[in-house]
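What you see is the complex with one protein chain gone and the rest in place.
So, subunit A:
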Amino acid sequence: MTLLDHVPSEAQLRRSAYRRRQTVYSVLVAASSTAALGTLLVIAVTGAPGWDRVRRSFLDPEIARDALPTVLSGLWLNVRLLACCAVGALLLGLVIAVLRTLRGPVFFPVRALAAGYTYTFRGLPLIIVLYLLTLGVPGLRLQGMPPVLVLGGIALVLTYGGYLAEVFRAGIESVHSSQLAAARSLGLTYRQTMRHVVLPQAVRRVAPPLLNDVVALQKDVGLVSLAGPIDAVRAAQIATAQTFNYTPYVVAGVLFVLLAIPLIAVTDWVTLRAARRQSGG
């Protein structure tokens, strides 16, 4: 008998009918509880005694429209900086993590430097690194000094590279030693083993936490405005100072969330895929 002419038993039919009823019931419960909660929230917020004042100073559509161009141009800086710094920090983290796995006395200084780097930059607050690089380094008055924006980017790369190096290292260490034995037994050198066997597995495993750090980086790139460049939040601050109205901040906040959504969605998707693979799917 093939699967197609299988006639479900009485018990199976009852089970299916019950499951269908349960599904309809669950949807109804979810819909009504959402509606109830939403109504309550709207009543609580709009009914509050200060609602009108808050709405005027935070949600003024005219001011939002006026602030949008400058905030957007600030956000463009965030986006460019994020793209460069994310790539830079991922590369730096990967290199540092690999350097820390090197064995043998020749590599002692390399290992020590790499370890010292991760200890220092994971401990040092980003703001201090930023000030040291953007204010301290130009003070040296060296020739060919890069602009403040580049120095700020370097500060971000150095700080996040430290975190990402530890994530990569955890991934490398999670690859079982039998995989190394198999690769070496085939005659692959240490480098080839890293490149073709260990790193591909390690990166796949730690992709979710790596992306999570990139999402965090997205919020921190704005800190370069402390050194002068105008990012979205700084643009909103300037606009607010001109109008004495906080709406530009809300505009910037909404834009930030919109910018983060694709990144977070990708992170969730990668996490889900990793979890599926783990469970032998």
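Following the convention adopted for this analysis, a contact is a pair of C-beta atoms (placed from the backbone, for glycine too) under 8 Å apart; a residue touches a chain by one contact, two chains touch by 3 or more; residues count from 1.
Here, contacts and distances are computed from a predicted model.
Taking the options "GMC family oxidoreductase", "Nitrogenase iron-molybdenum cofactor biosynthesis protein NifE", "Threonine/serine exporter family protein" or "Peptide ABC transporter ATP-binding protein" in turn, only "Peptide ABC transporter ATP-binding protein" matches the UniProt protein name of the chain that is not displayed. Of the candidate positions A:Ala181, A:Leu258 or A:Leu272, contact with the hidden chain is made by A:Ala181. Touching the missing chain, out of A:Thr23, A:Ser174 or A:Thr189, is residue A:Thr189. Interface residues of subunit A with the unshown chain, by the touch rule above, are 178-179, 181-189, 192, 196-197, 200-201, 204, 280.
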